[in-house]
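Missing here is one protein chain; the remaining ones are kept as they sit in the complex.
Read from first to last, the chains carry the letters A, B and C; within each, the first residue is number 1.
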Amino acid sequence: MHWLGQPFRERSTLVFLGVLLLALAAVTLLHVAVPPEHPLYVSIYTVNLFGKYLSYALLAVAVDLVWGYLGILSLGHGAFFALGGYAMGMYLMRQIGDRGDYGNPDLPDFMVFLNWDSLPWYWQGFDMAWFAFLMVLLAPGLLALLFGFLAFRSRVTGVYLSIITQALTFALMLAFFRNEMGFGGNNGLTDFREILGFNLRSSDTRLGLFLASGAALAIGYVLCRAIVASKLGRVCVATRDAEARTRFLGYRVERFQLFVFVVSAMLAGLAGALYVPQVGIINPSEFSPLFSIEIVLWVALGGRATLYGAVIGAILVNYAKTVFTGVMPDAWLFSLGGLFVLVTVLLPRGVAGLLAFRFRRRGKSPGSLSGREVSA
Amino acid sequence: MSILGSLASRDRVFDFLVPADSPVDVRHGPILYLEDVTVSFDGFKAIDTLNLTIDDGELRCIIGPNGAGKTTMMDIITGKTRPDSGKVWFGSRHDLLTMSEPQIASLGIGRKFQKPTVFEALSVFENLELAMAADKRILPTLTARMTGEIRERIDEVLLTIGLVEQRQRSASILSHGQKQWLEIGMLLMQRPRLLLVDEPVAGMTEQEMERTAELLTGLAGKQSVVVVEHDMGFVRSIARKVTVLHQGSVLAEGSMDQVASDPRVVEVYLGAEAEEELA
Amino acid sequence: MRIPDAFKLPVMTRIVTLTLLCLLACLPAVGAAQNDRGHALLEGLVSRSFNDKADAIEAILQSEDERANDWLQALLDGNLQRLKEDGRFVVVVGNSGREWPVRDALSGEALGEISRRDLDRITINNALRGQLRSALSLVELYAGDERSRLAAAEGIIGEVDGELAAALESRLEEEESDKVRHRLSQALAVHRLERGEADAVETLAGSLNSNVRVALTRAAQSDDPALADAARRALADIQQTLKLNRVAETLYFGLSMGSVLVLAAIGLAITFGVMGVINMAHGELMMLGAYTTWAMQQLLPGQPGLALLLSIPAGFLVAALVGIAIERGVIQFLKGRPLETLLATFGISLILQQLVRTVISPLNRSVVTPEWMSGSVAINDALSLTLNRLYVMGFALLVFAALILIMRRTRLGLEVRAVTQNRAMARAMGIRATRVDILTFALGSGVAGLAGVALSQLTNVGPNLGQSYIIDSFMVVVFGGVGNLWGTLVAGLSLGVINQVLEPWAGAVLAKIMVLVFIILFIQKRPRGLFPQKGRAAEG
Partner (left out) sequence: MNASRRNMPFHPLKTPLRFVAAALLSLGVAAPALSQDEPIKVGILHSLSGTMAISESTLKDTVEMLIEQQNEQGGLLGRELEAVVVDPASDWPLFAERARELLAQEEVDVIFGNWTSVSRKSVLPVVEELNGLLFYPVQYEGEESSENVFYTGAAPNQQAIPAVNYLHDEVGVERWVLAGTDYVYPRTTNRILETYLKEELGVADEDILINYTPFGHSDWQNIVAEIKRFGSEGKKTAVVSTVNGDANVPFYRELGNQGIDAADIPVVAFSVGEQELSGIDTGPLVGHLAAWNYFMSVDTDANYDFIDAWIEHTGDEEAVTNDPMEAHYIGFNMWAEAVRKAGTTDVDAVKEAIIGVTVPNLSGGYAAMLPNHHITKPVMIGEIQDNGQFVVVWETPSTVAGDEWSDFLPGSRDLIADWRKPMECGNYNVREGRCMGSDAEAQAEEALAGN
């Protein structure tokens, strides 16, 4: 497991983990130890909000892994995120048990009033946490495997790939909107009660979920960092910049692409699974192509091919969204749209690029974008 | 493997020049064999019933005017383009038409592109590291460790291609000629049985050209080398056997002098200017 | 007070005439109004019960009052109202805003504008509306021109009872038009069929009219074996024809949907295919075209047709200008970075959408369909082609033909192709690549504007218009093969047909999903679409 230890020998990773740890500790402390009247008190509402940002950050890291290092602009990562979310949502639905409105121990409420006789086969097993958590990774992983296998095998690349990933998530959105699918249609899954026996409506559970998101982000980050820093990571960068050359060196490029794509999809699924219990609902709008494009913006804003840039981008944009939709709802779409334009035209290397310029990092981390290869 | 250990075994200095244990069977003849290969794009025949054999250890130069089908021929050998008809064999055991590019590459066919193609986001060292013959499946690649032995081999190639100084530099800042060499270096790291080299000296100074010629002739014998080149001076300086392609098939084949005196070749190269060049 | 001729004139003229007449004679008429027999007739309409109202309408029809037609028409249009104050009946002439101009229903005298608070509308429901329509159409049958006579005759098939039958028999003899006579005889035959006359089947054989079919179906279950048998045979024939009609109909639906897709995608095929620019704001350019149509109609109230025609060049211009702004403002900085243009133009699309929401309204805008584009052309009784879609289809083909001509026959087309294939070489030959870029992008955007003008006749004109078409458009271009206009045409039309064939069988939602999955799989099989560009130029 030498390759997994590699990130811990990098300064940038240690700094990142340190900052993350500090932030987690600070928020926890300010929530637990400070009395509510105190101005420094962080309410559970804010903790919850940060938990959401952290799961988004993990999602952004997953997207950066494929876009930044593999050059695959996936406009469908929301699909993997949502699938992970649905797997978690199904588990949480089953945890309601007979406490639903109709008191049916097997069927979730929405199935009862839409006259389902019995639980569909694909809902089986989701009452068991281990199975559901496994599916959180497997469901998006398998979809990515199938989709990636087909796409990479026939060398669908660049714009074409982006567009069919968009088609994928769009088709899934339409499918999940259908009530016959048995996922609650437009209403999705909601009204969750508990997770692993902990009451979802208690502050402690929320704090726990926040910390879990932080931990997942740390693990996901280290994993991605390890991949990127390994020789495999360099093969990815090689593929991104000169696919044919890599192939002629004897690497089965499509398999590398598939591997990384699947890992990324699983991380996105994990992010979705952490997101759902914190926001309390999963519905097909997470599949919307718009959301997937937005994720890409987080990464672009933060800085492609740096991983930590993705985290910065996700938190910045979502924080801005929280503030803006509160203060000037009309301005939000203007600023979001403006961000897209400005970042791509003026800041091709994102905030991370600015930081790097500022601090003049010594040496180059492998695979970072230089000059013209910013183009995909 | 410790550095000390590898230092002790100095007899393995030219290890990277020794062909890898390739399953290629050349006991019964040539290493590369093309028969009646034809490929057309939108009705235009880029390669027309091409027949070509390369012997094991041979250094072959291929010349021909623009559009003669040189690059397309390389595309076919390396699996990038599939011909409409014909046979392509590597040794007497491997039908290249059934294989993918990475498979062909791991059989021991290395290719240098017309336009130098190196990984600009990586350092020179990393470029060579990726090219090195190794287990190129996913997990071994993920868990690959940098050993002293590898480092040493890379250093040796660096020395050969004269890029020791640039070792940790990004490949994007190399000059054109340096990129050509780096790419050749990457081929060397692959330890191929057959090298396909497309215009290796384009954009090089006289001096650089000489070194390249040295390098290529040095390789021949142990490995088979196919060089496609426009620069007649360079071809003359290295060539033992020359093949002239024209309109997708072989026009003439033989020593440089034989070929140069072939009237058909002269005609193809359009009159006096070409004659002058060939002479 | 009798002013018979005035009622045959159009409304505006009528009012003018009435006002003139009033100068002479209205003073005594106002006083007389309360005593008018008409007031009593109309009084019958003021009831909570719709049955009473039906009786009152009957009474008005029986009264043979000259104004009956006018009253009933006003009643049908919901314009017959009553003043709360004194119970006078008035006809509302215009009903927007809070103050409505009205005229007296009995005397026709204009009464100026009255607040809607002071008016009581005489309500009708659909049953009464049906009654009024058939009453008015019977009048048409005798008095109208050929078209309205034909419509009236079609309308009474299946509605004929004994009393009417006698009247129709005599009408049939007087009627000059063959078409109308044909319809009248069918109407009578249905009536006879219902009475059990087997020979009526002969007249009805082959008719695709649904009321005829209903009558035949009923007859097929009759106790009279001869009648039942004849009816069954006639029905079997009809069903056969209907099946063919359905195939034709589905094909038409498919082609019409396809031509919408082609229109939406063809501009994209130019910017995406020819220039390699992925313009996610394409949908919003269409939206601008649609809004241009709306704005035109606002500028030319009462002339929706003219406004629509004018918005074709206007929509093109508006979208093209915005396109140029996008090209100059953003895309020129992103040359050779296709995925980044995708992000940047997506941002632009958000801005444009929100701009429309803020500046115009978040609500949809109402765009009127001109008279000549509404309704349908009847091929036969079971198959009719909707006019608006027919026009859109024609428009799509025209736009396509024009683009092909531009690309093949003009200097611009030549330059565009040259720049596409080898930018550096084209520049060396003296082609101003920047200018070509601008013009190409403007052309693609302008075509999007044209698509928007067409879409305004089919769907909502609102800020979300673009979003609902952008993904479909990309699918069409990718499916057809980038850089190939013919590919776009074939792809759009075939996706339309596939969708419409699947829809009745799988439902609209599933059909759409299946088409998407089909495209995803197709791209795996042929990564460069139906008509890929071949050779070395296609790489990179």
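To be clear about the criterion, contacts are C-beta pairs under 8 Å (C-beta built on N, C-alpha and C of every residue); 3 or more make two chains touch, one makes a residue touch a chain.
These figures come from a predicted structure and were not determined experimentally.
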Visible contact partners (per top-of-document touch definition) of the missing chain: A, C
Among A:12, A:157 or A:285, residue touching the chain not depicted: A:285
Residue, one of C:213, C:282 or C:528, that touches the chain absent here: C:213
Among C:206, C:336 or C:375, residue touching the chain not depicted: C:375
Contact with the hidden chain (one of C:133, C:181, C:335 or C:526): C:133
Hidden partner chain, touching residue among C:87, C:329 or C:362: C:362
Contacts of subunit A with the absent chain, listed as residue ranges: 37-46, 48-49, 52, 98-104, 109-110, 112-115, 174, 177-179, 184-188, 190-193, 199, 201-203, 279-281, 283, 285, 321-323, 325-327, 329-330, 332-333
Touching residues on subunit C - with respect to the absent chain: 50, 77-78, 95-98, 117, 120-121, 123-127, 129-130, 133, 210-211, 213-214, 217-218, 249-250, 253, 256-257, 260, 354, 357, 362-369, 374-376, 384, 386-389, 458-462, 464, 468, 499-500, 503-504, 507-509, 512
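Please note the rule applied: only the chains that are shown with their structure count from here on.
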Chain centre separation in whole Å, for subunit C relative to subunit A (CA means): 45
Residues of subunit C touching subunit A in the complex: 272, 278, 330, 333-334, 336-344, 346-351, 353-355, 357-358, 467, 471, 474-475, 478, 509-510, 512-513, 516-517, 519-521, 523-525, 527-528
Subunit A residues within the subunit C interface of the complex: 73, 147, 150-151, 153-160, 162-164, 166-168, 170-171, 174-175, 177-178, 289-290, 293, 296-297, 300, 330, 333-334, 336-341, 343-345, 348, 374-376
Footprint of subunit A on subunit B - complex, ascending: 78, 80, 100-102, 105-106, 110-111, 113, 117-123, 126, 129-131, 133, 136-138, 141-145, 170, 172, 186, 190
